[in-house]
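Take a look at the following structure, please.
All protein chains but one are shown at their positions in the complex.
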Amino acid sequence: MITHAHATTVALTGHLMDTGILARVLDDVLEYGGDYRIEQLDLGRQHEDESRALIQVRAEDAELLDRIVMRVQVHGANPVDPGTAITRPAPVDGVFPEDFYSTTNLDTFVRLDRDWLTVDRAEMDCGLVVEERDGRPFIRNVPVSDVRAGEAVVCGAHGVRVQMPPAVARGEEENFGFMSSAVSSEKPQALLVRQIAERMREVKAEGKRILWVGGPAVVHTGASPAMVRLVRAGYVDVLFAGNALATHDIESALFGTSLGVDLAKGSGVPHGHEHHIRAINTIRAAGSIAAAVESGILTGGVMHAMVEAGKPFVLVGSVRDDGPLPDVYTDVIEGQRAMRAQLPDVGFAIMVATMLHSIATGNILPAAVPLVSVDINPATVTKLADRGSAQAMGIITDIGLFLEQLARELAPE
Amino acid sequence: MITHAHATTVALTGHLMDTGILARVLDDVLEYGGDYRIEQLDLGRQHEDESRALIQVRAEDAELLDRIVMRVQVHGANPVDPGTAITRPAPVDGVFPEDFYSTTNLDTFVRLDRDWLTVDRAEMDCGLVVEERDGRPFIRNVPVSDVRAGEAVVCGAHGVRVQMPPAVARGEEENFGFMSSAVSSEKPQALLVRQIAERMREVKAEGKRILWVGGPAVVHTGASPAMVRLVRAGYVDVLFAGNALATHDIESALFGTSLGVDLAKGSGVPHGHEHHIRAINTIRAAGSIAAAVESGILTGGVMHAMVEAGKPFVLVGSVRDDGPLPDVYTDVIEGQRAMRAQLPDVGFAIMVATMLHSIATGNILPAAVPLVSVDINPATVTKLADRGSAQAMGIITDIGLFLEQLARELAPE
Amino acid sequence: MITHAHATTVALTGHLMDTGILARVLDDVLEYGGDYRIEQLDLGRQHEDESRALIQVRAEDAELLDRIVMRVQVHGANPVDPGTAITRPAPVDGVFPEDFYSTTNLDTFVRLDRDWLTVDRAEMDCGLVVEERDGRPFIRNVPVSDVRAGEAVVCGAHGVRVQMPPAVARGEEENFGFMSSAVSSEKPQALLVRQIAERMREVKAEGKRILWVGGPAVVHTGASPAMVRLVRAGYVDVLFAGNALATHDIESALFGTSLGVDLAKGSGVPHGHEHHIRAINTIRAAGSIAAAVESGILTGGVMHAMVEAGKPFVLVGSVRDDGPLPDVYTDVIEGQRAMRAQLPDVGFAIMVATMLHSIATGNILPAAVPLVSVDINPATVTKLADRGSAQAMGIITDIGLFLEQLARELAPE
Partner (left out) sequence: MITHAHATTVALTGHLMDTGILARVLDDVLEYGGDYRIEQLDLGRQHEDESRALIQVRAEDAELLDRIVMRVQVHGANPVDPGTAITRPAPVDGVFPEDFYSTTNLDTFVRLDRDWLTVDRAEMDCGLVVEERDGRPFIRNVPVSDVRAGEAVVCGAHGVRVQMPPAVARGEEENFGFMSSAVSSEKPQALLVRQIAERMREVKAEGKRILWVGGPAVVHTGASPAMVRLVRAGYVDVLFAGNALATHDIESALFGTSLGVDLAKGSGVPHGHEHHIRAINTIRAAGSIAAAVESGILTGGVMHAMVEAGKPFVLVGSVRDDGPLPDVYTDVIEGQRAMRAQLPDVGFAIMVATMLHSIATGNILPAAVPLVSVDINPATVTKLADRGSAQAMGIITDIGLFLEQLARELAPE
């Protein structure tokens, strides 16, 4: 047994047993090479009660201790004696100080001297920059590529506190109880669809926006008409996708009937070069998707519906793209910025048939935003959860049938 | 280049190019160590025309040549000069003569002296027994375990001819065009459901029976109510399954509401010991599923609906079974016999969420019976096709949503 | 809040936090419709310490309470005040009394009046029969199909105690730490192979037997030579499999070189009828696999090596089997009995590329036997764990490379 000279005590509250959060905190401490002693554990006696744990975390040196504390904050554990935050200037553009505080996706608070200040937004794997606005300190969450030399960056874990979204801490979401259990294709899917529809109605009623993230299988599975109905009924406030979804959608709208590649007859999806590069060229010639709609070139499909409904979309490219469409951000960091700009007021996120853009969105979403991932491939949902999006709830199902049933609930013909 | 002393010429007709059949025949010849020469090829000039190929097959010895000819008969290739059949007596019970003719799942004809006699039924991997009935020769298709010592078994490939089902030879099924292409989860699923519903209506209108093969996911995905509606509407004429489907269905009917494991609330499927073994014990005490229905113990679910509708089911056990239910055949060979006894008049087979019983059914089904395999796992469908069930057409989709939509088409509430 | 009149207190000890066991017990109580109150929780302060919990479980009626207690015994929770066991006679052959005690796969003890008697063996989903041997009470674990009318069967949960295997309770197995984390294909596989080899050497050194359960992919992936080396080196004490592994193995030995379907050249696996049914017929004619070895018909492959090494194998059939081979149990219940008869002294079980026989073996194995499941398909391992085999540890990897590396460790050429 090594003696660990450095120690601090963290507190954890919530439904610790049911949710397995306590076990995960202890696991993380050991995994980082630290050790722990449970100082106190007040368990809810009944199922409804909250629990509270005090855990002494120990490590060989102060730096490691700091990193363990940052790590367990991912689960909502905060030091009992947080102290006040230390800042250091960023050495050059795009580089944090070495011991920068690395953020979680939880609501975060920083204490500079006495008061706790709320960080402007929650995003994981970023840094915290302290600046002055209107004569008062202001804390910005900043990705590493956006930090500028000399900006004051919070370092170490002192003076930082996080807060679990209440529903996650409770380990139960009233309407979404089904999802608390593990990812599975063996669930009553029709019921899940109704519950998601219900949640979407509530989110809209609260004046919040619904974010969709979609992959090209939305088109391949014949779900475009259902998706168009959802757009028109107002349930798609913003769409994140790549070049592929938009291109397949537009290709289908431009060539769907004239060339015999007839989705309506179910005769199969061509995997050809030719069609899609020609569709891309057509939109490039028009200047943009919106221009193609305006000029009457593009008259159907999901992208057309988004333009007609005046709803924003963010298309971010990838290295496998042909073209791409003129609306596509070819610089992925600029694309991430455009995605972030659409997050305010998002109250619900649904990710359909895409691994790349799902993970990208999961990376920048606050934990407080409920998130449903729908895919026929279990790996997509699992990877999303593994990346740290604990609020990701997965449904393994057929995209085509899922969207058709969801449209039936929310936008009956 | 080895000279192959032994040669024979086989003929192949149909849509050889579109279907890839010709390529598969040539592949098989080479794989078995033979060689070929294409003697003649009359290609359909237009898309609608049939093609006809004459292929000389060569092998080092007569035995290998015989085996190659048997092998390519799987694809409908027949010797131009078939000769007459040779029979030898089975040496002991359950054993064929060494060079027995191994059957395909195609309609098969045997020539003893001059006339071609039709084999009573088509099943692959069996032998052909010649016997007398009413003073005339009669050819029975017999699995190896059922042959009796002394029975006359057709040996070698002489005097045997097979016939492709017309639709397969044509390489297109009018209403089922979607399925001729490869297995994929990226197809317009809603359309597929409508096409299958349409085909089921036609099969019933022709007075044929619809065979279902199901796995326990029918219950887990919450599809039981949809399945019950299909049973009541007359679209499930016979059901093949294992102990698991029936047990989960009965467990759900017996304990579904009283014990809080509430499928209706979507709170998850228990994977416990206790419930299902108790359900099994209850039915064992009643004597049979039908007896449990009659005595009012079993009042809901798929098995209850089958009993009430007076429709037969065949449950065949497996080594992983608990119990099993009293209706389950614990001897798998007896179970196969019971399944075979249900095949006459089956005009359509649909396999849902089961690999084991799907392959078992594929093994005994004639190629002439169209077969749809529905599973969320692509491997199930692929394995079915690899086993030789060329008529197997696959849909990768969610079972729960699929059955709900099919019931909506065929048995609206 | 319903008042639950019936209550009992259960105790749980071990590494409750790290292992998540406590959370699972509480989950199960709620899932069954009961409620709980944590009466006492002594947490290990340090990582090495054991924890102990006292949980009051409440239910609406005595029967449900009994069932909840049985259920949580799966996790090693025992009533503080167990009382003494009640028995009732089995009503007819093959049927337990309605409220029979349903077993776990843990070491189990029954108290008839004052002393605790050890049950003869551990198997889940069975009943406990009390009888007299040599003038003393003796408790047998009996599957439902084997109980005889009038035998005294333990009913309810009174007077039954279970005991977690020490390693599982500790939540860590010294040499197998890698496996405590989740199933994943992203692990250092070469290291896993070395650890399994090490464990196998230890098991043999302790005089225990190693059980293998295998599927046909052992042959398809070209791993037969590696498997043969492991058999010869004494690391395969008993083999459970189906008709398929043995048939493919024998087919490869009989026809591997003569027919051009050459595994050694890597030119692909035939999925033909013909070969394998002919291989089966040959062995049926010989009478048994051993007879075919003795008479010089079968001269290579895994089954040949098992016969030569004098090691037992149990082949249990399934509904999809052709033939089958004469050694195959066609009655699955008899097959299960034959498998059970091979379990004494098994100290380690390894399951390779088979879902059906893996689950079947998991069903009858005591929890105390460590079990490794190796498959390229994650679903196999997941299903095994879901069925209740908590001691199942999974490796997602390529069977061919895995066996080749294992043979390199244990049986270098």
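Note that the chains are named A, B and C in the order they appear, and that numbering of residues resets to 1 at the start of each chain.
We take it that a contact is a pair of C-beta atoms (placed from the backbone, for glycine too) under 8 Å apart; a residue touches a chain by one contact, two chains touch by 3 or more.
Here the structure is a predicted model, which is why all the values come from computation and not from measurement.
Colleague: Tell me which residue among C:Arg67, C:His220, C:His304 or C:His357 touches the hidden chain in the full complex.
Modeller: Looking across C:Arg67, C:His220, C:His304 or C:His357, the contact with the absent chain belongs to C:His220.
Colleague: Sort through C:Ala5, C:Ala149 or C:Ala190 and give me the one touching the missing partner chain.
Modeller: C:Ala190
Colleague: With the missing chain put back, one of B:Leu26, B:Leu191 or B:Ala338 would touch it. Which one?
Modeller: Result: among the candidates, B:Leu26 touches the missing chain.
Colleague: At which residues does chain C meet the chain that is not included here?
Modeller: 177-178, 181, 184-193, 195, 217, 220-222, 263-269, 376, 396-398, 400-402, 404-405
Colleague: Please identify, in ascending order, the residues of chain B that touch the omitted chain?
Modeller: Within chain B, the residues touching the omitted chain are 17-20, 22-23, 26-27, 30, 35-39, 41, 43-47.
Colleague: Write the list of chain A residues that the hidden chain touches.
Modeller: Considering the whole complex, chain A reaches the absent chain at 28, 30-33, 64, 67, 70-71, 74, 91-92, 94-96, 98, 100, 102-104, 124-125, 143-145, 242, 258-261, 267-268, 270-274, 276-278, 280-282, 284-285, 316-324, 326, 330-336, 339, 356-357, 359-360, 363, 377, 379, 386-388.
Assume only the chains that are shown with their structure count from here on.
Colleague: Let me spell it out: compute each chain's centre from its C-alpha atoms, then which one is farthest from chain B's centre?
Modeller: When every chain centre is compared against chain B, the largest gap points to A.
Colleague: Could you state the distance in Å from the CA-based centre of chain A to that of chain B?
Modeller: So the centroids are 45 Å from each other.
Colleague: Just give me the whole-number Å value for how far the CA centre of chain A lies from that of chain C.
Modeller: Distance between chain centres: 40 Å.
Colleague: Two or more other chains touching the same residue: where does that happen in chain C?
Modeller: 30, in rising order.
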